[in-house]
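Below you'll find the structure, written out as structure tokens, and then a few comments.
A single protein chain has been omitted; all remaining protein chains appear in their positions.
Note that the chains are named A, B and C in the order they appear, and that numbering of residues resets to 1 at the start of each chain.
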Amino acid sequence: MPPAEVSMGAALNRALRDALAEDPDVVVYGEDVGPLGGVFRVADGLSGEFGEERVFDSPLAESGILGTAIGMAMYGLRPVVEMQFDAFAYPAFGQVVSHLAKTRNRTRGAVALPVVVRVPYGGGIGGVEHHSDSSEAYYTHTPGLRVVTPGTPADAYSMLREAIACDDPVVFLEPKRRYWSGEAVELPVRTEPMDRPVVRRPGTDVTLVAYGPMVETALEAAETAAGEGRSIEVVDLRQLAPLDDAVLVESVRRTGRAVVVHEASVFGGYGAEIAARVTERCFHYLEAPVLRVGGLDVPYPPPKLEGYHLPDAGRVLAAVDRLQWEAEWVEGAR
Amino acid sequence: MPPAEVSMGAALNRALRDALAEDPDVVVYGEDVGPLGGVFRVADGLSGEFGEERVFDSPLAESGILGTAIGMAMYGLRPVVEMQFDAFAYPAFGQVVSHLAKTRNRTRGAVALPVVVRVPYGGGIGGVEHHSDSSEAYYTHTPGLRVVTPGTPADAYSMLREAIACDDPVVFLEPKRRYWSGEAVELPVRTEPMDRPVVRRPGTDVTLVAYGPMVETALEAAETAAGEGRSIEVVDLRQLAPLDDAVLVESVRRTGRAVVVHEASVFGGYGAEIAARVTERCFHYLEAPVLRVGGLDVPYPPPKLEGYHLPDAGRVLAAVDRLQWEAEWVEGAR
Amino acid sequence: MDRHGRRVEHPLFTAPDPARLADLHRAMVIGRRFNRQASALARQGRLAVYPSSTGQEAAQVGGVLALAERDWLFPSYRDTVALVARGVDPVQALTLFRGDWHSGYDPHRHRCAPQCTPLATNASHAVGLTYAARRKGRDVAALALMGDGATSEGDAHEAYNFAAVWNAPVVFLVQNNHWAISVPLHRQTAAPTLAHKAVGYGMRGYHVDGNDAAAVHAVVSRALAEARAGNGPAIVEAVTYRVDPHTDSDAPQRYRDESEVAYWVERDPLLRTEALLRSEGLLGGAEETDRALAAFDADAERVAALVRERLARQGRPDPDALFTDVYATVPPLLEQQRRELAGELREA
Partner (left out) sequence: MDRHGRRVEHPLFTAPDPARLADLHRAMVIGRRFNRQASALARQGRLAVYPSSTGQEAAQVGGVLALAERDWLFPSYRDTVALVARGVDPVQALTLFRGDWHSGYDPHRHRCAPQCTPLATNASHAVGLTYAARRKGRDVAALALMGDGATSEGDAHEAYNFAAVWNAPVVFLVQNNHWAISVPLHRQTAAPTLAHKAVGYGMRGYHVDGNDAAAVHAVVSRALAEARAGNGPAIVEAVTYRVDPHTDSDAPQRYRDESEVAYWVERDPLLRTEALLRSEGLLGGAEETDRALAAFDADAERVAALVRERLARQGRPDPDALFTDVYATVPPLLEQQRRELAGELREA
């Protein structure tokens, strides 16, 4: 019998449950993660199962949540805290940048902070303002943080387990529009270590770099392209920072073309790092510049307009088409 | 008689003074900007001159400072607030991203927020931890903010005047290590509009892109290179976001090579945007990949080690040397 | 008023006069109907979301009607009824929740800030605004609305403190509806009341029955008058209850007992003002009263019908709006994205 479909939300829930069961030092808290199980129900049933000393609602204050988690980690717990939505993590930004990211370094390794900050992030769910930000660039530019984001339910499970077991602080970005995406998988599952990108779909003509919510979109684009005779390789980055670029560089050197896609605004987005780095490391292999597909450089739009902002397979393929497949292109561009 | 030397700090002070004198809606406040004149004395003498209704110390709370400035701007004032140091602006991050940057957009233009947020930023002054962050990437990735940084005293004066007069919110990054850098200039002065990069020094072989504290460093590198027979063009970006890339693209298409330099950590830094964008727009003109020179991907180091972190002219020139001037280089890289 | 709508005098606060009591009741009737209508539209998927304030109408209306025209209101997402009571077009007030745009009314026209989603962040805006008004020589006070949960945020603290130190004419009206989504008050604070928080800022704190529109109005009016007179800002805690789910996508059965809701439904704020108006004959004789109340109901129905109809008629927002108001003028790179999107749309 093939394994049942598991949604990403259910995989995350199971990961929390298994971590709580295996390690008494794990605690889960934040806004509404107790009896309600979180507004996305990722903590569903956990406070009932593990008691409210281990899974509980805190006062409504993100900086306080982060700060107390730091204190707990100093004394040997492994707190997993939830920021209810991306934009509501900003009040905790000072604690994240000045303490969470730096404490190991400040103390020359004497104090590790194994804290996981779960952040439902990104758009596509028709949320009103402040409920759909893609904030990864703020964290990936901050040395000392691990920033990871799963693209599939199996990765969601495995990476969250790994994040909780990790001695570094992890910003765990959950692509909220994919909470309901399913995959047939037997849990518990362990996938590749989270610090390594994986090739989600092999291809030969162009490397499509994606992560989190855009992995599904990238695969959809690759599927469509395959029908049109173009072979797209999809690389899922998984751990955005610190980045291990080996898989990526190898892929682009092979295909000679690359597009990076994310939901966040393009300007100063994480895709810039990928484009700059890939170009630097693969310059003489590139047939065309690395293109970026992302959100518009505007505040996240209201629900009825978010479709114009968010990259879809069509936009990805349009970018692939611009990768100078014809020699004339080069001339035209001059 | 040639004009006297003016330091960047003095130029900023004069800009505040002139703005206060010309427009009764301008108010200046923050931590210690009253009688003390700010810890860098940029507000020196202003509270005495304009009274403590217009230049004053607020309670010690950055989010409150930003939030009240937003309210003031809603009612027609033009608040200029100071965040005492880069890292101490983080507690205000939520107000900056969710309100300051978005209010014009949220209200479809009905509410403009002409707020200037002055942030002494960057390192090089031997400051202990949290006093030397380069936080520009956090702001430049946030649509709705203008992010500017002057590289010279004349620009400091002119851009601050322009920022205060601007109807958009401006994050005004002051390169703190350059407060004491002088230039012979007659104040008041008006330089190029702040939203346009300028060529600080013309050259033919390579474009060196810099801003804020690194403008001086870039010019120093160019000077040294000139002695060695290499002609470096220095572009000072000035307004980092929204970026007008015309000058930059024109320059790189002409020189065929580019290096971008900043103090911030390279990974996910602002330089990635420049490298990605320039590559995309100048791909077939490039003789070599656009290289980035920046801080290490580590938390800002303690004073005695900051010299290893901060780019200097030597590192810039080393990057220029790696720009594949010899044909063999290409072969070696494969 | 007591629980049953009988008048109770208080030595410090002046009860609203009969006309004002009628206004309060009318605004609540409209507010309640509006809440019902909007909740229905959300269930039908015609609003993206709606955070209903059913049960809290007295607190919102009582507070808002205490403001002068020139004063400013700083509402949260929960306070659409407050906006309607302030005179904002009910359809424009729903723009946010329709998903057409982030805010649908002109803040300057009604002196209402956009509804604020990030908790407690609007409080310091209110403080700053009154500072600016004072500098411009205008006698403007502000009412900042927030929930019980929001008082835990650092932003609430900073705003309270700035207000007190600057002696700003701001009243912070905290609607303590007992829940912050699923989190009960005792997990939010250990203070005896939220009004006690005022002590730590050197300002006045008032604790008022938030289901008594007359009392809320009297207390907020007095707090505003004191604040205007230079006697400092205040926190007014209005004790009320969120009868509906947090929003239409909430699951309150997971965290609270129906009996708690029933307890509060019995204490419905509308029943109380109606009882007072009737028992004291403030709208005239029994027949006149019936007529007046029926007119309120009719007004409320008209508002609901208007909302239904105009919402059904409205088309999709124009995507070009995405680009026009990010900055004062559209910068070059954004202009390029605008052209690209226009091109995409033409092709599609």
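Please note the rule applied: a residue touches a chain if its C-beta (ideal position, glycine included) is under 8 Å from a C-beta of that chain, and two chains touch if they have at least 3 such contacts.
Small disclaimer: the values here were computed from a predicted structure and weren't measured.
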Touching the hidden chain, out of C:L12, C:A190, C:A229 or C:A348, is C:A190
Check the options C:D79, C:D155 or C:D250 and report the residue that touches the missing chain.
-> C:D155
Based on the whole complex, identify which of A:A21, A:A184, A:A226 or A:A246 touches the chain you can't see.
-> A:A246
May I ask which residue of A:G30, A:P120, A:P143 or A:P311 touches the chain that does not appear here?
-> A:P143
Logged for chain A, residues touching the omitted partner chain are 27, 53, 58-59, 61, 63-64, 66-77, 79, 91, 94-95, 98-99, 102-112, 143-144, 146, 166-168, 195, 242-246
For chain C, which residues reach the chain that was dropped from this view?
-> 152-158, 161, 164-165, 167, 186-192, 196-203, 232
Chain B positions in touch with the non-displayed chain are 31-32, 34-37, 39, 57-64, 87-88, 90-91, 126-131, 267, 296-299, 301-305, 308-309, 315, 318
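In the analysis below, only the chains that are shown with their structure count from here on.
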Chain centre (avg CA) closest to assembly CA average -> A
The distance between the C-alpha centres of chain A and chain C, rounded to whole Å, is 36
Taking each chain's centre as the mean of its CA atoms, how far is chain B from chain C in angstrom?
-> 41
Approximate Å spacing (C-alpha centroids) for the pair chain A, chain B = 30
What residues in chain A touch two or more of the other chains?
-> 63, 87, 90-91, 129-130, 267, 297-299
Could you say which residues in chain C touch two or more other chains, in rising order?
-> 101-102, 117-118, 154-155, 321, 326, 333-334
